[in-house]
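Every protein chain except one is present and positioned as in the full complex.
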Amino acid sequence: MASTYRFTAARRRRGAGWRHALCAMAVIAVVCLWCGLSAPTAQADEAEATDKCVPTAEFGCVNGILQGSDQKPIAGVTVTLGGAETGETTTGDDGTWAFKVADDGKYTVTIPQDVAKRYGFASASADVEIVKTSFSKQRGVVRFDKTSTSDAASKPSAAASGMKRPATTDAADTSGKPSASSATWTRFCQQLYSGIVFGLLLGLMSVGMNLVYGTTGLSSFSHGEQVTLGGLMAYVGTQMLHMPVVLSAVCAVAVGALTGLVQDQLIWGPLRRRRVGTMQQMIVTIGLSMALQYLYQFFFGGDIKGIVKSVPEGIQIGPITTNAPALICAGIALATIVGVTVFLYCTRLGRATRAVSDNAALAAASGINVDSVVRIVWTLSCALAALSGVLLGIYLNGIAWNTGVTLLMLMFAAVTLGGLGTANGALVGALVIGVVADLSTLVIPSDMRYASALAILILVLLVRPQGIFGKRNRIG
Amino acid sequence: MTIVANILGELFAPTTAAYALAAIGLNIHFGMTGLMNMGQAGFMLLGAYGFAITQMHGANLFSSVLFALLLAAVYALLLGIPTLKLGPDYLAMVTLAAAEIVRIVGRSTSMTNITGGSAGIAPQDFTTRFEDLSPLPDGTSTFLIWTYNNNIANSWWLRIVAWVLVALCAFLCWRWFRSPWGRVLKGIREDENAIRSLGKSVTKYKMQALIVGGLFGALAGVVFVLPRSLNPDSLGRTVTFYTWTILLLGGAATIMGPILGSCVLWVLLTAVKETMRVTIPSTVISSNQIEALGWIIVGVALMLLVIFRPQGILGNKKELAFNG
Amino acid sequence: MAENNKAPVDAAQRHDVGAAPAASVREPFYDIARWGTKPPEGEDLISTAYGDKVTRDLAFVENKPGVHKPDPILVADGVVRRFGGMTAVDVDHFEIERHGITALIGPNGAGKTTFFNLMTGFDVPNTGSWHFDGKDMQHVHPEQVARGGMVRTFQLTKVMSRLTVLDNMLLGAPDQPGEGMFRSLFPGMWRRKERENREKAEALLERFLLIKKKDDFAGSLSGGQRKLLEMARALMCDPKLVMLDEPMAGVNPALKQSLLDHIISLREDGTTVLFVEHDINMVRHIADWVTVMAEGRIVAEGQPKTVMDDPAVVDAYLGAHADVDLGGDSVLEGLEERS
Amino acid sequence: SDASAAADGNGMVVGALLPLTGTLAYLAPPEVAAIKLAVNDINAAGGVLGKDVTEVEADTSDGEHADQNTSAAQSVLAKHPSVVIGPAASGVVKNVYKSIVAEKIPVISMASTSMTLSGMDPYFFRTVAPDAVQGAVMGDLIAGDGVKKLAIACFNDEYGTGMRDIILGKLKLAGVDVVYGEQDAFDPAETNYSSIASAIKASGADATLIISYDQATPLIKSLASAGVDTHRLYLVDGNTVDYSKTYDAGLLKGSKGTIPGAHVDDAFLAALKGTGTEVSDTTYAAETYDAVILSALAAEQGGSASGETIQKNLASVSGADGGEKCDSFKACKALIKDKKKIQYSGKTGIGAFNKNNDPSSANIGIYEYDDKNVNVFQAMQSGDVPSE
Partner (left out) sequence: MNAVTSPDRKAGKRHGRKVARETEGGTDIYGLDGTADAPRPMSRAEVHVGEPEGEPLLDADNLVAGYLPGVNILDGASLTLHDGEIVGIIGPNGAGKSTLLKSLFGLVRIHAGRLMLRGRDITNLRADKLVAKGVGFVPQTENVFPSLTIAENMRMGAYQAPKKFDERFEYVCSIFPKLGERRNQLAGQLSGGERQMVAMGRALMMQPSVLLLDEPSAGLSPMMQDETFIRVRQVNKAGVSVVIVEQNARRCLQICDRGYVLDQGRNAYSGRGRDLMNDPKVINLYLGNLEEEVEKAGQ
């Protein structure tokens, strides 16, 4: 800050100079008495022109920036202050100008008419009120590039009405650009794209949950925490152990798989053997979810952890801006989900998992080792969750102790939409949820976008009560 | 001593009563009818909104409660007409989604004028009329080891009203459980097509159950917000999950289960957290971590409770044998 | 065919035969002895009026698919149900004689159960109309169908597992005022009816050998017991038309035999029976009329004897081994050639 | 009153309601440390009324655990506190304050900035200025920087939308176009910011204001990868923190932020660390510290550690009736001993409590990010807090 003052001192003196000459020295003396020792250079009628101004107990500020509508600063223009105190200054190279004013009261700031006309400003003068002690009035910012303060109130902002739909505002503002519809189209593509990427990640997150549901009929509420675990483990890998991302990811998935295995050994296996119902098991998952969440908080605290620090470079693909990690994440997610689907439908073990889900006793009677199938499913599910946690942490730029649980709702929605327990259901459901949520921001406020995704879920279920891929069994 | 008083105080805290009410409602949904309502918090939130908004606009208590109930009933109808055909797991998701939608819309900025948006409704705007109704004198009273204010916020007055409500609802439940109506609901829980083939209108019964349980939920919502403020986020998914936990902890399809479950859960939670606070000095681990550890223990304890008593405290083990 | 309604008489005879078991005979473990192959004491048929009437009426009906009957209770026209490319049911015209016992037979997958589903509103046909007791039954919900007096059972049994057997039965009882939400709060309004229902249920359970299980969860019943419960529960409704989908599959033969009399006695209470069954003896024994379905169509109809002797039916349904002792070598030899 | 009567006999008890778990848990460590530090300082200076001050804590968790909010309040109340420090979030304050003030125990919140809390109850105080103050400063800052088209990424929370509306008013006066986010706010539980980022990118804004808690961490990165200029971001107190460990160097260079309260010196941070709590920043630490000291001084001055006495004297020791300035408990206590009127001017630099029990004046620090992504103190704006 000190350096700023130094740099401006010479330039400003010139403008303030002739003002000094015009003013009576007696007045200066009176003001000095008023203001006390702390403001030796202040004047009653003369506002000090400075480069930068920060309001203090003694001074208020009237300042602004002079720039054309293209945001190019307009340097060297004389700005005149009138009102309780007067002053004059010229705009700096960056278009800024400022007055320190000691008096509370109304001020008028003027720029030359011809400048205003040249740049098409609505008005060449503006009024501000300064009250030094009031935060909202200790600084008066005057901008000529926009409607002046005086008619800001009378002229209802056109922008405000268009604001709800940023795309249209954008179109209106960039009237010089080719066409409004192309901007909307770009926006649409971008949203669609981000919806798809998120949908893929969500699909990867939920596919494990769907596997567990498909095999044991259990809706696992602790699945979100498995996702979180993956992300946090990757964080540990990259940021605490300083391992490369890929290695961290592999370790995270391994840890995830291990937790699945251990969980099945310690909790789900015994519960199954004692034929505890799925509702009860669901409550156990709620308990587990609670324990895990706070375990993460215990070790990692409550803030959001970034897995990678760097910001990837953008890539432009047609109307879409994206970056390599996002593409890679989406690719891995898609490949994994397809892999899991193939596994379920085309391998012996996959069929066995579906058989177990249908009728565990009969599966056992067919020679399937139900326990080991379920164990594999839990392990796989937790590994997939961990993988999705890693990708999620990279794509969403951070993971916190509660990331999983906040996404749980969407996972459930995706799984249900696709059809509970169906392999490709999670993917399709997640894509629908992701795309709907992101596209809906084009028309509704974004804090309600998940409401729209959930509404879609309800609507689809009204038409297809068994989900998109679910099949209905016959009655009777 | 204060710790013991605190812990045991949870036994009859208004929150406990509110959860018990919500769980009784859920018991009618799930325990009796087999409706997997994962959105009990939605009913609670609507009830709370109905009560608080009308109170804010100066309605009298009776009509506020009535309005709260009405709102829940209408919600149940709207929710039920299209969705009661769904299979249990799908219904669960729809109710969960619907409750989230209620919350998201309630807290959205566009609703600020009605619901107060994300800030919700402050207690001074809706609790005074209830507190004024109290016949108790002002000030605090001590009963046995517990000292609470008589009328304000977390008060004796609220405790009395809340538990009278719980008793009333439990009584209704008891009557219903042992009546042919309850039997039909239980039949629907087991196999709705069989019930249909016997000439009973499944949709009608499910709707009745959904509404009745929802009304209890709405009452629970009112009781829940009375000692605090109405904040849409405080009646979110977590509340539903707790309610489920309470129901299954106490034992689904039992009369006293939800009440007992609620008492157990909150006493357990408070007991763990309070003892953690005094037993672990914050020099060992930070207070953040102590509290987090408390939650971990509660989570694990919940798991263990269900693992070792899957049918719930009062539940019938035999029922469990036929896949619950 | 006239012999058909002699069943009650037979029952009475059996009663005499098995009356006094010899002392040396080991008593059976189960109370099946009481029922064995005879109706319980005092439960002989008093009247055969309806049976006689039906026999008389049907005697003049032509034995061909889709004939009109003198007094139909259920009339179906052009009912078609397709699943994807497959036509499961395609019935041009079908009538069920009031008070008659009609058997619906046909190979597996013929569409019998689907036809039941369609008639009772559990499934919706692609086209077709049907009338029950003169009322149009299209777009009527299953529960309304049941309340209208057409009650069915399910082939794959549906019991309310976590309800006791008795509660399962009581659920079958119609018009219980206590099943209203508000009335249920006042036991005074439904106690009496409940007691009546309970008596009726217990009598039925006794008849179906389930009385000992009445306080057990229905989920603990064996396969056959479920079938029995399913049927007994349907009978709680006092239906006008009871549609039994393989009621006796998995039921012990001795008990089955004794229950046939019960079915016959139903008719005398004014109930019409339509049943699907694969046990030919049972069909022969109690059916007044047999309808044969194959691949969704009704391919034959008529008096049991006539139909059973129809070579087409024998071919498609009864098979070549119908009258052959399966213990014999001939069956295996033929097979080896074939495969 | 009953509840705090016992406190008279046993020295002052400071109750603390802190977000030790839940979504605001990341804010807790400085608060915990500050309370400890304050209590240590007080006791080192001989305690209050000759007795050591003790502290009881309870975890309010967050607004989604409303049951825990009240349960924590009950837990603290049962220990007969003379004063309750906290809770942090405005929503939680609303959930608990009634049952505490009903016992005539003052509640001093150190972080709740919602404007609706002003003058809510004679027993409710706060040592942090309401959002209006910071909003005004931020609005001017943005306008003064010549921003023409501003995008606002604001989360839908009482804090977020409240602050945004104040800023919007300012911006409208200055004629800044808000091209995104005038109505739109994102869900606090949002995790996927890419669509918000691309919307902001598409809006063509030349600067972006982010009003959020630590949602900013992923949001900023999403903005960066969407191609939004991250050198022209404006951050508020919820998210103006040191990002040097979070991002690659230079990402935020030139972006600005505001934080209420005086710029605390490194000595204070060191002292906080000295309490044994792991703290990385000082958010709301000064406010917490001052809240404790003020209540201790009030008890000292009133000669009793009862809630009522503290409530009566809080305004006075904060300097409402003028008096001699002092900046530590020890110094102030000495003055009180001398029967002098005091004016505690603590770490936050807030003025005396006004009639709404808000600070009558406050400071807003303006920070700018350097090329290491550290927020460097630039300037301080102070002024009166509006009391209407």
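All chains are identified by letter, namely A, B, C and D, in their written order; residue positions are counted from 1 within each chain.
Heads up, the rule we're going with is that a contact is a pair of C-beta atoms (placed from the backbone, for glycine too) under 8 Å apart; a residue touches a chain by one contact, two chains touch by 3 or more.
Please read all numbers here as calculations on a predicted model, not as lab measurements.
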item	value
Sole contact to the chain not displayed, among C:205, C:221, C:235 or C:273	C:221
Chain not shown, touching residues in subunit A	348, 351-352, 354-355, 357-359, 361-370, 421, 471, 473-474
Interface with the undisplayed chain - residues on subunit C	3-4, 6-7, 10, 18, 25-33, 36-37, 83, 105-110, 112-114, 155-157, 209, 212-213, 220-226, 228, 245-246, 249-258, 260, 278-282, 284-285, 305, 316-322, 324-329, 331-332, 335-336, 339
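Basically, only the chains that are shown with their structure count from here on.
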item	value
Central chain (distance from its CA mean to the mean of all protein CA atoms)	B
Chain located farthest away, centre of subunit A as origin (C-alpha)	C
Distance between the centres, which are taken as Cα means, of subunit C and subunit A, whole angstrom	66
Where subunit A and subunit B are represented by their mean Cα positions, the distance between them in whole Å	33
For subunit D, residues that touch 2 or more chains besides their own	21, 25, 28-29, 156, 183, 185, 187
Two or more partner chains touched - positions in subunit B	104, 107-110, 193, 288, 292, 294-295, 321, 323-324
Each pair of chains that touches, named by its two labels	A-B, A-C, A-D, B-C, B-D
Subunit C contact footprint on subunit B (complex, rising order)	172, 175-176, 179-184, 186-187, 189-191, 193-202, 208, 212, 318-319, 321-324
Partner subunit A, residues of subunit C touching it in the complex	113, 116-117, 122-123, 154-156, 245
Sites on subunit D touched by subunit B in the complex	1-3, 18, 20-21, 25, 28-29, 32, 57-59, 61, 63-67, 69-71, 73-75, 78-79, 90-91, 94-96, 98-99, 102-103, 114, 116, 120-121, 156-158, 160-162, 183, 185, 187-188, 276-278
